[in-house]
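What you see is the complex with one protein chain gone and the rest in place.
Which chain is which? They are A and B, in the order written, and residues in each are numbered from 1.
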Amino acid sequence: MPYSPEQLSDHQEIADVLHAYCRAIDDNRPDDVVELFTDTCAYDYGGELGTFSTKEHAYRFFRAGTDKIYRRSAHYLSNIEITFTGQDQAEARSYVNAWHEFHDAIPNAWIFARYTDQLVRTDAGWRIAQRRVDTMGHEAWPREVIHMDRNVLAPRPTTSVRK
Amino acid sequence: MPYSPEQLSDHQEIADVLHAYCRAIDDNRPDDVVELFTDTCAYDYGGELGTFSTKEHAYRFFRAGTDKIYRRSAHYLSNIEITFTGQDQAEARSYVNAWHEFHDAIPNAWIFARYTDQLVRTDAGWRIAQRRVDTMGHEAWPREVIHMDRNVLAPRPTTSVRK
Partner (left out) sequence: MPYSPEQLSDHQEIADVLHAYCRAIDDNRPDDVVELFTDTCAYDYGGELGTFSTKEHAYRFFRAGTDKIYRRSAHYLSNIEITFTGQDQAEARSYVNAWHEFHDAIPNAWIFARYTDQLVRTDAGWRIAQRRVDTMGHEAWPREVIHMDRNVLAPRPTTSVRK
């Protein structure tokens, strides 16, 4: 179904929010990260990173991550697919290829994940009201990774957790 | 030359098809992959993966790949360039950064490739009528890789095949 000019504008504005998130993370500006989400956003970062929905928790979470754990990072965002679920709400799916260098003397690592975001139009522009992170894979990630479910056509012993 | 609003809508719809391909591959939903191509699509995946143009072959190809060979994958699509070659047809070039984890106990691998797609507008939306895959490089790919030709300014002994 064709996109209207208004939807194409919204599409671009939502992409801008997703990109601003990556840039603020990689700049180590955690407080600017939080501003891209609504005050009551439900965050689900999966696994031990957990779920939370208060702004205080979000500040703590991003400040700890971008500043104390990661020495450098690069979050490549692509594969943006947006579905408009209302005049002022949308669902965005995207892929993130996130490289990290740590303060600890451990190897650099990649995480290969997807964001599934529910966005709402606010007076300040589109904001993320719900984010779920699903992990497709990783290279050298130093902590437990819970992978997303993958359709399995043939029965086979498989674990969804892998160190 | 400026894009019309209709072309911008088509551009986005074509990007949606390219992204849906990646997501269906990485979800291990091979039959959904095939639905993104026309019934008579000419597939050219290069090298030993070969060329084929029947839907039966396409089902076999994608079912074998996503389910039996790859345990996990992440296909990052970017650098989408679209040329409209008619009212209802377009050529899309894109880059894919494809990470794979195998069922076999071999190292994970990346393939760095390009898609050159001919798309047509159908009643069900834009579909891929021809796809060619050209490989720019790889990391640890376990099988023979045939690289795309690269413009060589200075004469130099070079092989286009590299294990």
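The rule we apply is simple: contacts are C-beta pairs under 8 Å (C-beta built on N, C-alpha and C of every residue); 3 or more make two chains touch, one makes a residue touch a chain.
Predicted, not measured: the structure shown is a model, and the values here were computed from it.
Panel shows chain B; residues 1-5, 8, 11, 76, 78-81, 93, 95, 97, 110, 112, 136-137, 139, 147, 150-154, 158 of it touch the chain omitted from the view. Mapped onto chain A, the interface with the missing chain covers residues 5-6, 8-10, 12-13, 16, 19-20, 22-23, 26-30, 63, 67-68, 71-78, 97, 99, 101, 108, 125.
Please note the rule applied: only the chains that are shown with their structure count from here on.
Put simply, the C-alpha centre of chain A and that of chain B have 25 angstrom between them.
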